[in-house]
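Here the complex is missing a single protein chain, while all its other protein chains stay put.
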Amino acid sequence: MINVAVFGAGRIGKIHAANLVLQPGVKLKYISDVNVQAARELAGKNGAQVVDIDIALADPAVGAVLIASSTDTHADLILRAVAAGKAIFCEKPVDLALARAKECALAVGAANVTCMMGFQRRFDPTFEALKMRLVAGEIGEPEMLIVTSRDPGAPPVSYLKSSGGIFKDMLIHDFDIFRWILDDEAVSISATGSCLSDPAIAESGDIDSAVVTIRTRRGRLCQINTSRRAAYGYDQRFEVLGSKGMLQAGNHKPTEVVASTAQNVSQDKPEHFFLERYRAAYAREIAHFFDVLVNGGAVRTTIDDGVAALALAEAATLSWRENRTIELSQ
Amino acid sequence: MINVAVFGAGRIGKIHAANLVLQPGVKLKYISDVNVQAARELAGKNGAQVVDIDIALADPAVGAVLIASSTDTHADLILRAVAAGKAIFCEKPVDLALARAKECALAVGAANVTCMMGFQRRFDPTFEALKMRLVAGEIGEPEMLIVTSRDPGAPPVSYLKSSGGIFKDMLIHDFDIFRWILDDEAVSISATGSCLSDPAIAESGDIDSAVVTIRTRRGRLCQINTSRRAAYGYDQRFEVLGSKGMLQAGNHKPTEVVASTAQNVSQDKPEHFFLERYRAAYAREIAHFFDVLVNGGAVRTTIDDGVAALALAEAATLSWRENRTIELSQ
Amino acid sequence: MINVAVFGAGRIGKIHAANLVLQPGVKLKYISDVNVQAARELAGKNGAQVVDIDIALADPAVGAVLIASSTDTHADLILRAVAAGKAIFCEKPVDLALARAKECALAVGAANVTCMMGFQRRFDPTFEALKMRLVAGEIGEPEMLIVTSRDPGAPPVSYLKSSGGIFKDMLIHDFDIFRWILDDEAVSISATGSCLSDPAIAESGDIDSAVVTIRTRRGRLCQINTSRRAAYGYDQRFEVLGSKGMLQAGNHKPTEVVASTAQNVSQDKPEHFFLERYRAAYAREIAHFFDVLVNGGAVRTTIDDGVAALALAEAATLSWRENRTIELSQ
Partner (left out) sequence: MINVAVFGAGRIGKIHAANLVLQPGVKLKYISDVNVQAARELAGKNGAQVVDIDIALADPAVGAVLIASSTDTHADLILRAVAAGKAIFCEKPVDLALARAKECALAVGAANVTCMMGFQRRFDPTFEALKMRLVAGEIGEPEMLIVTSRDPGAPPVSYLKSSGGIFKDMLIHDFDIFRWILDDEAVSISATGSCLSDPAIAESGDIDSAVVTIRTRRGRLCQINTSRRAAYGYDQRFEVLGSKGMLQAGNHKPTEVVASTAQNVSQDKPEHFFLERYRAAYAREIAHFFDVLVNGGAVRTTIDDGVAALALAEAATLSWRENRTIELSQ
C-alpha cells in the first residue's frame, strides 16, 4: 500500500486525487492546501486527512507526494520532498526560473528519487498512438512538425501577471510535445507574437497570440502556433510530415452526431478545454506514476524533461522580446 | 465524323448537347423539339439546324440520335431510330410500360444497332471507382447493399401525375445501381411508402417516401430508402458490405471549406441536385457512347438494363400497392 | 445506503459491478452465480459476499438486484425479485417468450417496483445527444430512420442455438432504438435474411444477415440492416431524416489519428465491440438506475419497453420464417 499526500486542492489537485484513489494499492492519506476549506472538501470526499505539509512529509508511511499547488511553490516542495525521500509527481512547470528548475533536477538526480512531471499530453490516447506509429516507422523519418495549440479563452489578467508569460504558461506543453514527438533537440528558436484579443493582456506585458519556429540538431523543422482565444473551443492538433507520409492528431469531439440542414453539414466542436480533452490522459499519467512506483521502471516524463521544456520557453520569451533568433548551445 | 441529331432541347437535352460537341469527330447536326423556340436556341448555340424528326432520321449522314424528349416519346423514337439504322442514346426510362419497353429491346436486338440508356450514375467517378474496387476483390464477396437516394425537393404535382410514380420515376436509377453494383438479379422485392411532405402528392396517387427490400439469387440483401425532399440537398450515397469490409460512396461537396465557430464545425451541404452532382457523369457517359461508336465495343448501359430496371420498378409499385412481397420469376 | 445483489458474474455482470461500486451511496453486498469461481473472483474484487440467490432476496437490507445471468433465468428472477419487493435492473431480454415477458411486466406493474431494462444504447452519449436534438426540433418532424447494426463476428454456434435467433438476440436493441428515437409504434413489420458467412449458422436454423422494414402509426418508415460479421469491427450507426434535415449517429473511434501515405488517408476502425463502444453507456445507465432509486422519478427503459422490443423481434422472426409482412394490432 502506497500512502500519498496531495499538496493543492484546486482544480487539478481534485482531478489527480480522483484518479489516484482508483489505483489499486494506493491510498490518499493527506491533503494540504492554504485554502483549508478546499482541502477539507477534497479530504472528506476521499477519506483523507487535512494536515500541514510538514506533517505529511515527516510521516514515514507516506511514500509519494503529488504537487498540485501554485507554480511558485513547486520548486520548494520538490526540494523538501526530495529531502524527505518521497517519490514525487509534480505539475508543470518545475519553476518559472530556469536556474531554480535545474537546481531541483540536480537534487532529484543526486537523491535518486522518482520524480515525474505532469506533462499529461504524452498520455493522451491519440497522441500516444501517433507517437507509437511514428516510432514504428509508418511514415519513415520525421521531417517537419506543425503544432496547433489554442485555448478557448484567456484566464483572468490577474492570473496572467504571475504566469510567467504565454511561453512558460501555455507553450511549455507544446515544447514538451516537440521534444517527445521528434525525439530531437532544438538548436535554434525564433518566436514572435501579438496581443489581438484583449488590450489588458498587452498592458500586463504579455501577448495572446504566438508563433514559434524551431530547428533541430538533425535539421528538422517545427512550427507552433498558439492563441489564448479560439471561439470554437480547445484546439489541440499536431501533424508530423515524414519521408513516407504524414500522421495527424485531430481534436476529440464529445459526440459523433452529424447534422445536415438547409445551412450545412455540422459536427460537434472539440472538447471544450483541457479538463474534458485530457480526462483520459490525466487518468493514465497517474496510473503510470504508481505503476512505476510499484513495478519499477522509469517514469516517462522526467524532471529533466521539465527543465528542457522550460529552457525552450525561456529562449522563446527572449526571442520574442528581442526580436531575434536564439541559438541554443547544448 | 459522326453527325448527331438530338431530340429534345430541354434541361437534359442541353447538357447532352454541350457534352457531345466536345467529343472529337462528333458533330451536332440537328435539333428537334416540339418547343421550337428551345430547339432554335440550342441549335444556334451549337451551329446545328432545327428540323423535324422525320428529316433527321431520313438523313443518311446522321449516324446517331440522342433521345432526350419526354418519356412518352422514348419508345416510339427508339423504334423509328432502329428502323432508320441509327445508333441510339436514350434517356431513361425506355417507357413507363414494361411490355412496350421489351418490344423496343427486341427491336434493338433484332436490328443489332447500338443502343445506350442514360444511366449516368454508372459513370460517376465515385461510383465507378467503388465498383472497380469491389470487382478487384477489396472487400471480398458483397453481401449487403444499402442505397440512400433523396432529392432536395419534389417536382410539381403536374409532373408527378405523368411520371409513372416514384418507383419508375425516381428509384429506377437505384434499381440500376443495385443490378450493376451487385452484378446479381432480384428474386423478390418488397416496397412500402408514405406521403409525408405534401398531401397533394398523395392526392395524385403517389408517395414521397419509399423503402424497398430486394433479395437476390445468391441470397444477397439490398435496402433502398428514398425521399422526394431532403432539406440539405441531393443525397446520393450507397454502401456495400462484403465479407472482408465495406465500401461506401459518399456525397460530393461544392468546396472543402470547414468552418469552426462557437456553434459547431461545419462543411458544405452536398451538391444541390443531379445537374451539379452528375455533371462529370453526364460528360463521361456521352464520351463513352461515342467512343463505342468510333472504336467499337459494347455500351455499358444497354436497353436490356433499361428493361430490367423498369421491371423492378413495376414490381416495386405492385408490392407497394398490394402490400405484399413480389416474387420475380426469371 | 443501497445494498445491491448482483446475479451473474460473467462478462456483463462484471461491467455492471464495476460501475455500481462507483455510485455514491451504493454498496455491492452479494454476488450469485452458478459458476462459483467467477462469483468469488468478482466478490473478492469488490468486497462482496458470495451467496445463494435465495439468501440475497431474503435479506431485507438488500434494496436492489441486478440481473445479469443467462437469458433463461431472467423472467424467474424478475418474478422472485418482485415478490421480494426489490428494485430490479435486468439485462435484455426479459425472456425469449413474449407471453412470459408480459407476465413479468404485469407482475412488476402490480407490485409497483422499479424495474429497469438494460437497453444501454439509450445512454450512449452520441445517441442521447441525437435524441435530444431531435426532440428539440432541430430537423423538424422525423420521417425515416435507417439503422445499421453489425457485429465484428458471430458468437459460437452453440450460443446461437439458445439465443432465440438473430432478431431476439441481436436486433432487439435496434427495435428499442426504433421505438425510442421515433417515439412511435409499429403497425407492420417485414423481415428477410440470409446466411452468408458460415453454413453452420444456417444449419442451426438461424441467419447471419437480416434486413427489416417497419411502418409506424404515423406513416413513418424504418429500415434496419444487420450482419453478424463486419470485418472492420462493430458498426453502430443510425440516421433520422426529418422534414428539415437529417441527424446521423456515427461510430466512435479509439483515437483521432489520421495517416496519409502513398496508399491513402486513413483513420481508426470503429471501437471493436460493445464493451468498448458502450463503456460510457453502461456507466451512465447504472448511474441513472441508482439516481432514480435515490432521487425518485421514472426509469428511462422500462420492462414495458422490454416487452415491446421483444414483440417486434417475435414479429420479425415470424415475417422472416413465413416470408410475409406482419400486421401488428395495437
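Each chain carries a letter (A, B and C) given by its place in the written order, and its residues are counted from 1.
What we mean here is this: a contact is a pair of C-beta atoms (placed from the backbone, for glycine too) under 8 Å apart; a residue touches a chain by one contact, two chains touch by 3 or more.
As the structure is a computational prediction, the values presented were derived from the model and not from experiment.
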| item | value |
| --- | --- |
| Touch partners, limited to displayed chains, of the chain removed from view | A, B, C |
| Hidden-chain contact residue, picked from the options C:2, C:111 or C:231 | C:231 |
| Of A:196, A:275, A:292 or A:318, the one touching the omitted chain in the full complex | A:196 |
| Which of B:54, B:72 or B:138 contacts the chain that the document leaves out | B:138 |
| Hidden-chain contact residue, picked from the options C:46, C:73 or C:261 | C:261 |
| Touch criterion as defined above, residue of A:231, A:262 or A:294 at the omitted chain | A:231 |
| Interface with the undisplayed chain - residues on chain A | 139-141, 143-144, 146, 148, 150, 188, 190, 192-197, 209-211, 213, 215, 219-221, 223, 225, 227, 229-232, 235, 241-246, 323-325 |
| Positions on chain C where the hidden chain makes contact | 230-232, 235, 259-270 |
| Residues of chain B in contact with the chain not shown | 125-126, 129-130, 133, 138-139, 244-252, 254-262 |
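FYI, only the chains that are shown with their structure count from here on.
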| item | value |
| --- | --- |
| Chain occupying the most central position, where position means C-alpha average | C |
| Chain whose mean Cα position lies farthest from chain B | A |
| Centre-of-Cα separation between chain C and chain B, whole angstrom | 42 |
| Junction residues of chain A - those touching two or more other chains | 259-262 |
